[in-house]
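Only one protein chain is missing from this complex, and each of the others stays in its spot.
This part shows chain A:
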Amino acid sequence: MATSSRTLSPGGALLRASRMFSLPAPIPPPPSNNPASPHHSETATTAYPTHQVITTLPSARKQGDWGLKRPLPLKSTTRTTHPLLRIKAIDTVEQITDFSSGADHAITLRKFQELGLPVTSQRTAAGDSAASSVNKMYLPQKSAFEDELDVTDVPPEKRTENLEMRWKFSGPWLAGMPPGEFQRWLAREVRPKRAAFREFLRGKIASELNEAAATAALDKAEPAPAPIDASSVTEDQVVDFLRRMRYDKQPIYDLVGEFLDLAPLKPPTLVQTGLPEQTPIKLEYKDVNSPYAEHGPPVTHPSAGLSYLRTSMYMENHPLYGPQKEHAPVVARVLRPRQNRLGTRAKLGVAGFVVDSGHCGDAKANQKAESSMSILNPDVVGGHKLWVQPRQAYVDSTGHVMLTVSDASQESVLVAQELVGDAVVLGTSKRSQPQQRAETALDLRNRYKARPTSSAPALSSAQDYGLKP
């Protein structure tokens, strides 16, 4: 790297180091959950960041120097808690640099890394084996960085072999396509490739014929004949092959899938096909082991770069109480209490992600959490909060981070509360009462500030085990 930059001209090196060239192009925004819904907000925080977030040194920030074409206005960039910006356009026709705060996603990332959760790959409820078992849902999931799942660089000739591990495909995942989009894709992408598909079939027929000839020669103890070329396959042979394949769905799908590089599909069950059970037609499908066949391949790497931890199988050690059974619980915000009329469960906010309350509040001991999730009490300043235990996280096929939380145990909550000075155990002194002096904005900021990842936490964490996040 250093040598290549040295060989560049000084002007070239300057350009390469500049923000103008190092800012990547924005990625497409996440799709709307319900495109037909009339309720949406253009300015709401997106489910994942689409732009690079940048920051600058304090001394440069005072001068408005963010490494961009022109200095940014000091009024809005110096008086911020988190000097993090996302640049929407380096230059526009109005000759301004379009920027906005990037603190939302940057702080969310920091908060997620504080949870100390590894990102697992999304797997089917049945786990690895075909025999579906409900108990397997609760087995520990595999990290997204396991060698068999973390396949990023596949040579083109091995694309079909690695079908069960790959997560990136140039073709679409057909089960997730709306009908209109499927028709458009057929018209625009697939139809122009008809001639190329016939050529592809010729190659397949030629290799099939060569194999058959080689086997026949081997049976007769003769030397293998010279292999025929794809160009020598006649049009009649192609048509015959197509006629033979037409009613054999799995082989033709394999061929089409290989040609268009389609993402793997989960074969439908008999119930899903809607056919009667005593059907004379046998549905014969290949079993698919890809973890992404059921919900589609992810739009990002299965970890989404959120966390590089491989496992959460380590114990936290408290200086006084010794090894802890559970990881440190976290405070969750009740974003929306449950609604009994609609039968919806409460939505919690954990580390900036919306989480389904799931089985939280089910435990008899957690009646307080149960009551806070059932009603919105406007008298509670800042809204209801409760302690939860984050269990696992995965990134779904649309790039949304799915967290699973459960009730935090009373002991771990007490230990965590004592650590921040909210509870008294073994004669420690409680934090000074907030009523004694008025709370300033700085106090509030410190209370809700995400801990910097560089500082050493009081409890031992993943970093102590060499699991650097």
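Here, contacts are C-beta pairs under 8 Å (C-beta built on N, C-alpha and C of every residue); 3 or more make two chains touch, one makes a residue touch a chain; residues count from 1.
The working rule: contacts and distances are computed from a predicted model.
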**Fill in**
Out of "Small ribosomal subunit protein bS18m", "Actin-related protein 10 isoform X1", "Ubiquitin-conjugating enzyme E2-22 kDa" or "Glycine cleavage system H protein", the chain not pictured bears the UniProt name "Small ribosomal subunit protein bS18m"
**Fill in**
Missing-chain contact among A:L209, A:L335 or A:L419 belongs to A:L335
**Message:** Tell me which stretches of chain A touch the chain missing from the display.
**Reply:** 32-33, 35-48, 103-105, 107-108, 178-184, 274, 335-337, 339-341, 347, 349, 352-356, 371, 374-378, 396, 398, 400-402
